[in-house]
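A single protein chain has been omitted; all remaining protein chains appear in their positions.
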Amino acid sequence: MKKLFSVLIAIVMVCLMSISAFSMDESAYKDTGLSGTTLNVYNWGEYISDGAEGSLNVNKRFEELTGIKVNYTNYDSNEDMYGKLKSGGASYDIIIPSDYMIQRLIREDMLLKIDFANVPNYKLIDEKYKGLFYDKKNEYTVPYAVGMVGLIYNTKMVDKAPTSWNAMWDKKYTGKILTFNNSRDAFAISQFLLGQDVNSTDEKDWYAALDKLKEQKPLIKSYVMDDVFNIMERNGAAMAPYYAGDFLTMKENNPDLAFVYPKEGTNAFVDCVCIPSTCQNKVAAELYINFLLEPEIALANAETIRYASPNTEVRKMDQYSLKDNEIIYPKDVKVYENVQYFENLPQETLSLITNLWDELKIEGTSNTNIYIGAGVAVVAIVGYAIYKAVKKKKIENA
Amino acid sequence: MKRNTSLAARLSSSPYIVWMIIFIIFPLAVVAYYAFTDASGNFTLYNISILSRYTDTFLRSIWFGAIATLICLIISYPLAYIISQITENKQRTIIMLVMLPMWMNFLLRTYSWMLILEDTGIINSWLVKAGLEPFRMINTSSAVILGMVYNYLPYMILPLYSIMSRMDKSVIEAAKDLGGNNATVIKKVVFPLSMPGVISGVTMVFVPSVSTFYISQKLGGGKFTLIGDVIEMQFQTSYNYNLGAAISLVLMVLILGCLFFMNKFADDEEGGILV
Partner (left out) sequence: MNKIKTSSKIYMAIIILFLYAPILVLVFYSFNEANSTSVFTGFSLKWYGELMKDTDTIQALKNTLILAVTSSILATILGTAAAVGINAMRSKPIKTTVLTATNIPMMNPDIVTGVSMMLLFVFLARLVGVTGVLGFSTLLIAHITFNLPYVILSVLPKFKQMDKHLSEAAQDLGCTPVQAFFHVILPSIMPGVFTGFIMSFTLSLDDFVISYFTSGPEFQTLPIRIFSMTKKRVTPDIYALSTILFVVILILLLLINVSQKRGENKKKVKKEI
């Protein structure tokens, strides 16, 4: 009897402890006077816990607590998001860009400073993610997720496990290689292979990187961003570079997949929550940021998107299934040796990159056929026109 | 004509004319404005001159569009003729069946083709089960053309059917009575009479095929950049509105040029194109 009683007490205590670890101070979110307003959140695709497969629907929870309606839309690259913001066509209240894009936004005065008095949960962010190069004074950003790029490969479709980015140029896998559909990430891979600095402002470097990419194009199956999930999970390709957290998601659905940080080095990034200058509802935006930092919410997000979390509370929780995951929290020091962060580049380099990316995308394979076809068509049309004109003349003369 | 009705009647089109000027004509002027200026608003011909870089892409888009249109025409012509020959009631049902896919979301139907044509997709898994080798269908130019043909086929069938069902059968009978065999009848009677339908159908297939971007992205894997893709890139990714506007302007002029040329072949003087 006594034993049963103490077991019961132990169980109750554990429950209480976990509840206290989970429970947030809901009063901070109710009765804010913001009920009925809207919040436009612009985020990466697949980057929040959205209620799929029984997970917590973060936006819905926020709406229920605060009464603020969340309009949630997605982008799939920093450049897309930048274009949308710059055009002024749409106004967003929350965006979640990557480090180098944040630098650019700050430089172009497109972000508002966050009033951290409204974001007390900021204290939960790990110190090592504060004061980083893109926001040294911590005025504009709150870290959301941390990650690294690596090479995902299908163990059943490759002869041996790749260790270098070179595997993506291996003719053996023609038509089975995917790559990034955005300029920075795609160029970075060839830059690592060529031993360059990914933030080089030397034109020659970028032209050399472009040549490598052009060499690769005939081997590429498809330029993808989030479509990579569907393709890799269905054994549609042998390898694809992508972000570490997303690999874990794909592996859930296809256990044949494996991951490696290639030896030449890779790109690491920090995605942060920011408030753009077009924000119409700043207090609600800061409330949302604070909400995202709540341990319960941050845990749900970390479990769903599977990227490394900068939230110290989440790292401490035992329920965090990825707590000691080697892929997103690698302990091997060698992995970090050649890691590079993207930084914002001067306008001329950015224009150069845009032009080179254009050039890569429009390069086609069947050029001669098209010119022949066009020539034939023009000859045929002209011939027909002449034929008709001659016929008409004959009828008139007859 | 009674004066009163005319005045009131003529005035009733004025709201439309105002709308038309603001929302059809003026936007084109804005496009031209962006095409001929740079990011700071100064006049420049740079955007137009840079277009020579995209000649390949233009040609590729027109080529794909032309092939897709031709295939649609070849498939639809006999089909429209067959449908116009069957009983009235059945005609309506078949036409309904043809129209129904048009109402389904075009993105989903294209996406579905991805599933069918994928290397590990439906067709290839059947081939593997039957013991044959799977072959590459997706991310090829043929896949893109297939996507175009599939999506725009009903737009070719309907005008052709419309014209053929209204064709005066007695003319065909007369031609046959005068001694023509089937081939001659088709060449000299049926084909010329169906011209308005052919023009209509070709227009409705060629224009969207040339300017598509979704089909080339999904079924071509981003490897066959068409002119629609380039325009979309300028507005969504590269944030270069001026270049995007310039390309759009040239595309529009090109297409209107093709259509004008085509209409010269038809002797139709109607302003209305809908059959």
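We just call them A and B in the order they show up, numbering each chain from 1.
Following the convention adopted for this analysis, a contact is a pair of C-beta atoms (placed from the backbone, for glycine too) under 8 Å apart; a residue touches a chain by one contact, two chains touch by 3 or more.
This is a predicted model, so every value here is computed, not measured.
The residue from B:121, B:159 or B:222 that touches the chain not shown here is B:121. Checked against the full complex, the candidates B:67, B:98, B:143 or B:163 give a single residue touching the omitted chain, namely B:98. Considering the whole complex, the residue from A:29, A:62, A:92 or A:134 that touches the absent chain is A:92. Counting over the whole complex, chain A has residues 38, 40, 42, 45-46, 51-52, 60, 71-74, 76, 87-92, 225-227, 229-230, 233-234, 253, 278, 280 touching the chain that is not drawn. In the full complex, chain B touches the omitted chain through residues 2, 4-6, 8-17, 19-20, 23-28, 30-31, 33-34, 75, 78-79, 82-83, 85-87, 89, 92-94, 96-113, 115-116, 120-122, 125, 150, 153-154, 203, 207-208, 210-211, 213-214, 218, 228, 231-232, 235, 241, 244-245, 248, 251-252, 255-256, 259, 271-274.
In the analysis below, only the chains that are shown with their structure count from here on.
If you check the complex, the residues on chain B that touch chain A are 53-54, 56-57, 59-60, 62-63, 66, 118-120, 136, 139, 141, 221-225, 229-230, 233, 235-241. Residues 77, 79-80, 82-84, 86-87, 175-176, 181-182, 217, 220-224, 231, 234-236, 354, 357-359, 361-367, 369-371, 373-374, 377 of chain A are the ones that touch chain B when the two sit in their complex.
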